[in-house]
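Input: one structure, supplied below.
Every protein chain but one is kept in place in this view of the complex.
Each chain gets a letter, A and B, in the order it is written, and its residues are counted from 1.
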Amino acid sequence: MAQPADRLYTKEHEWVKIDGTNAVVGITDYAQSSLGDIVYVEMPRPGVAVERGKPVGVVESVKAVSDIYAPVSGTIVEVNAAVEEDQTKVNSDPYGDGWLVKLKLADADKTGLMDAVAYEELVKSL
Amino acid sequence: MYTPHTDDEIRAMLAEIGAPSLEALSSPPRGLEIKESLGLPPALPEAEAYSHLKALAGKNDAARKVSFLGAGAYRHYQPPAVPWFAMRSEFLTAYTPYQAEASQGSLQAIFEWQTYVCLLTGMDVSNASLYDGATALVEGVIMAMHANGCKRVVVSQAVHPMYRAVLATYATGMGLEVIDLPYDAAGVTDLEGGADLARGASCVVVQSPNFFGCIEDVDAASKLAHDNDALSVCVTAEALSLAVLKTPRECGADIALGEAQSFGLPVGYGGPYVGFIASTKEHVRRLPGRLVGETTDVDGRRAFVLTLQGREQHIRRELATSNICTNQALCALIATVYLATVGATGLRAIATTNLRRARELSDALTSITGFSRAFGTPFFNEFCLRTPVPAEQLARALERRGILAGLPLSRFYPELTHHLLICATELTTPDDIRHLNSALAEETSRAVAAV
Partner (left out) sequence: MPSLLFEQGAPGRGSTFVASPGAPTRYLDASLLRSDLPMPDLAEIEVARHFTELSHRNFSVDTNFYPLGSCTMKYNPKLNEAVAGFPGFTDLHPFAPDSGAQGALHLLWDMERSLSALFGMTEFSLMPAAGAHGEITAMLMAKKYFAQTGQGARDVCLVPDTAHGTNPASAAMVGYRVVSIPSTIRGRTDVAALKRKLDGSTAVCMMTNPNTLGLFEDDIIDITKAVHAAGGLMYYDGANANAIVGLVRPGDMGFDLLHLNLHKTFSVPHGGGGPGSGPVGANAKLAKYLPKPVVVRNDDGSFALDWERASSIGPVRAFWSHFLAIVRAYAYIIVHGEEGLRRNSQLAVLNANYVRAKIKDVLIVPYDDFCRHEFVCSAETLKKETGVRALDLAKGLLDAGIHAPTMYWPHVVPECLMIEPTETETREMLDNFSATIHVLVKQAHDDPASMAELPLHTPVRRVDEAQVGRQANKGIGLRWQPK
């Protein structure tokens, strides 16, 4: 799966799609593939403030547990209820229906974020 | 021989390995070798070892005496079918069931144990077992802490003193604050008097029947906990009581935990026993240790497998819910075979017999002048006898007469000097009761006369 060009990426394999002061966050295809079948997703609740680079939740598969790090700073607005019900969406459609949270940005700081081309390079090197 | 190697085999194997000798392969670096004899006694041939151990076993006179001891370890009937099946080699010498295809026997048995624990406690989910009731209490408190982030726990002083001592050991190392809830004149937790203490607490912990044998008002304890946004934790040290008493769930508990030694495990000088822990669905991810779940295999057959291992030490390491690895699988199996063997009818009848014998015991002993029940609260199979002379003295006197009369409570509660914790089970006979009755009466007269 090629990385969609309409969003930015972290070295921890999260993606963030920014639209003005709103953002959507998920994990990348590389992440879901490394984890295997995902059985549990835990994200902070709406209203919680998150800080860039800090662990905010977990994604758990049968054999591993992965921390999710906030790619940007902001406040959680919505958690993907469909994914909480059916975690397979994160495996099958990590860039679409498998999104994890929506948040309101606290600032425009894009430190630590890279574009699709740079992320593709990173994945190739692993 | 324990090891099958002949000298020829060793030589041939060393040649294939390309090593000159066993010493070359196994010795430590220079300077670390053990230089002198360690002083262990010389090896005993098997038959002598057997005799030696038989003699040691024979030196435990207390194992042969008529006993009224309970206090967290209970003498119950073990149907011979229980060890016959549970101790089969395929269970006894199996490893932890990490390879599901090779362990369906162990895994299904654990799934059945988990089910039994839920049925007995009324809870939704249970784990595969813990070491014992005391460590189960520690794990339950940790669960509550993870649920609400508070590091303050409120624990009744009528909870088994050794359980509380173990909690204190862990609490010091984990930065937990443990607040005592005192007991009252009725021998139960003073919930009203202790109401303020529950504010800001993570959980409220009571044991029922408690250490004194008294049945607690667990409903009220749960209400106190919930009124303070805390979890209600109900401890059971005598698991047989679960067969007849209102379940912890029915009494509002969020977490039910305790000791299941009563289900077919010998008292065995203190272990191994088997702890259980169960909770409402909401806390499933906080449960410590192993969990077995039901699934299907590639051919659609029902299969059992360890699940939610993401919580455990081998995956999550320092972020694990607990460090527990080896638990008490075979003990849980013994308990499961026991519960299957006795069934609902048997368990209920055995439990009711405990109720009956304990009352016969109580009636007999309180008919001796100077003896009474210390607490008026209803009890299961254990109660506290108030004695006219110090209980320690009486217990020692009866010991000399070949009877283990019970546990003097002053051992753990210095203020309770004239209190003897005494237990009757389905193994207690009317003869035992008569015997104790006359012995107690005689020794008391003697002691009173000596004063």
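Here is the rule we go by: a contact is a pair of C-beta atoms (placed from the backbone, for glycine too) under 8 Å apart; a residue touches a chain by one contact, two chains touch by 3 or more.
Please read these numbers as outputs of a predicted model, since none were measured by experiment.
The missing chain, though absent from the display, is touched by one residue of B:A144, B:A230, B:L291 or B:A335; that residue is B:L291.
One chain of the complex is left out; on chain A, the residues touching it are 36-40, 60-63, 86-88.
Operating definition for what follows: only the chains that are shown with their structure count from here on.
Annotation: 45 Å between the Cα-based centres of chain A and chain B.
Within the complex, the chain A residues that touch chain B are 39-40, 60-65. Touching chain A in their complex are the following residues of chain B: 285, 309-310, 315-316, 319.
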